[in-house]
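Missing here is one protein chain; the remaining ones are kept as they sit in the complex.
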Amino acid sequence: MSTVLSYVAAPEGVPTRASLEVLTRARQLAEAGGHRVAAVVLSTDAAASADVLGRYGAATVYAVSDAAFAEPLNAPAVQALADVMARADAALVLFPSTEGVKDLLGALAIRTDAAVLPDVVEVDWVDGGVGALRPVMASKFMARVRAEGSPVLVSMRAGSVEASEAPVEPTVENVSLSLDASAATLREIAGAAAGMVDLADARIVVAAGRGVKDAAAKALVEELAEVLGAAIGASRAVVETGVFPATAQIGQTGKVVSPDLYIGVGISGAIQHVAGMVGSRTIVAINQNADAPIFDVATYGIVGDLYSVVPALIAEIKKHKAG
Amino acid sequence: MRFCVCVKQVPDVTAPIQISGGQLSYDAGRVVLNAYDASAVEAALVLTAEHGGEVDVVLVGPERAAETVRKALAMGADRGTHLVADGELDSAAVSSLLAAVASGYDVILTGKQAQDSDAGLAGGMLAERLGLPYVTNAVGLAQEGDAIVVTRLGDAGQETIALPTPCLVTCSNDMNDPRIPNLKGIMAAKRKTIDTRPATDVPAARVTTLGYEPLPTRAAGRRLDGEPAAQAAEVVRLLADEASVL
Partner (left out) sequence: MDETFDCIIVGGGVAGLSAAMTLARADAKFLLVERGAWSGSKNVSGGVLWGRDLDRLVPNYWEDPEAGYERFVNHRRLTFMDEGAALTIDFKSDHFNETPYSGVTVLRSRFDAWLAGKVEEAIAASAHPDDSFLATDVLVRELIIEDGRVVGIRAGEDEFRAHCVILAEGVNNLLTRQAGLQTEYVPADGLAVGVKEVIRFDKKVLEDRFQLSEGSGLTNEFVGFATGGIEGGGFLYTNRESVSIGLVISMADLRKKGGPDAGITPYSLLTAFKQHPAVADQIRGGETLEYSAKAVSTGDMSIMPREVYGDGVMLAGEAANLVLNAGRAIQGMDYAMRSGILAAETAVEATKAGDHSKTFLAHYRTALDASYVMQDLRGFQQAVKVLHSPAMFEGVPRIACDFGREFFTVDNKPTRKAYQILRDVRKRHMGFWDLVKLGTRAGRAL
């Protein structure tokens, strides 16, 4: 029996929300197609997350533990995944669409002679192949695509499915590899501040744009995020000026987020930004220009000056939380 | 060093594009050099201006995409190769065609993704086909002796990675602001050679696009009026009661 394999990103041993969503979908597709469902974790201590993965239905967990995975280099990951795919006889491999996955998907497809459907929002078996729906043209349209043959690699946008539990007792297969020495060498990582809510995984995102001009406005955005327990995102305009870190950029170039709630503060809604947030369930836009295109996608639009709207909003949310 | 930059002609996503009969339609004139590839060309030009070397560009696409090769030459690239192919090609097929042209260079640059397909695959695929080490989503590029030092944007932050040459790097537009060709560049480009030939041995696509659809429609939005305090109270009420997200 072949396998539907689910790639799990588990920084510090904890699977990300997006990974559990993908595992959920893998489980459903395995059931529908009569396949086994398995998860693969590449980490310095890959077995650590096995319990959680079992809870979400991974019958087998391929745990590839190696010191190499402490560094975000693609060569060891490609090698390890190709190996696990062969071992598991993978017919379909699902990935969360993270930067790390984007970094290895193309090479892995060639290495394993797989067809690949990147960055989809829906995936299913269709007449002996794999069908998917994927946003294209800066998320202006959806393309209905189809891949033939086996294996097929599919990466899914966060928030495309709801993660659900289906507990099993997982079999952990510890995989040890002799990895080739990587030609690339890591010099350093200038990381994001610890303790920040990860953008792609966040349920609530507060995003700042060029309207957030000064330290006072930035402080308001940070306070709003804090009272909501939200991650902070940004438009390219304020990443370019260095006011917000590059990892906060949402959009075609930046990250794709699809939280339950996105609040855009002083963002005009250029197509390349909207590309990264149009999948959000509820969108609130705060902008002083009533004609800003962001209002075309907003569930609730507030035309007003952020310097007066955001403080009022913070006060109301505090009131709501208290009562 | 010798650079090869892979460039694609894509529809301008900011221009009107419609779906008719499941296919995309737009004015034939509204096509541009993929913005990410423009950044890749710029990066190669900056590095060769500083350290010496040359920059070749290669494009796979229909006859009319020659103007995009010309655009890269007008920016300052030295030579172009245009493999003429019509119709949709998936990233796997494109990378296979590119592999035949792009071997033998010190550094291959591609865009991090094509703005139309938003696939982001061809770079990694090409590297794998040529057996090269590679880095994706680069926001900075430097040359240190025989090595290329890349700053890339990863999930957790900026990673700085050194690559021996030959190697491949896929570029983000956050890396630089590509130059707009000046008149001298445009005129010089006309005298540069473009090696134009039909793409042969095009691999069968394993991925096909069945058709295009509009995005799922969002419920019409609502504008909240009044003073900031009233607007804030109303939106919080709606977020709690109607949207159930608070």
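A and B label the chains in the order they appear, each numbered from 1.
Heads up, the rule we're going with is that contacts are C-beta pairs under 8 Å (C-beta built on N, C-alpha and C of every residue); 3 or more make two chains touch, one makes a residue touch a chain.
Here the structure is a predicted model, which means the values were calculated and not measured.
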Omitted chain - touching chains that are shown: B
Per the touch definition above, residue among B:183, B:204 or B:220 touching the missing chain: B:183
Missing-partner contacts on chain B, residue numbers: 16, 18, 20, 27-30, 32, 180-184, 186-187, 190-191
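Everything that follows uses one rule, which is that only the chains that are shown with their structure count from here on.
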Chain A to chain B touching residues, read off their complex: 9, 11, 72-75, 78, 98-100, 102-111, 115-119, 131, 133-149, 182-192, 200, 204, 236, 239-240, 245-247, 249, 252-253, 260-261, 271-272, 278, 281-284, 295-305, 308-309, 311-313, 315-317, 319-320
Chain A-facing residues of chain B, complex: 11, 13-14, 17, 19, 24, 36, 91-92, 95, 112, 115-129, 133-137, 139, 149, 153-164, 167, 172-174, 206-216, 218-219, 221-224, 228-229, 231-233, 235-236, 238-240, 243, 245-246
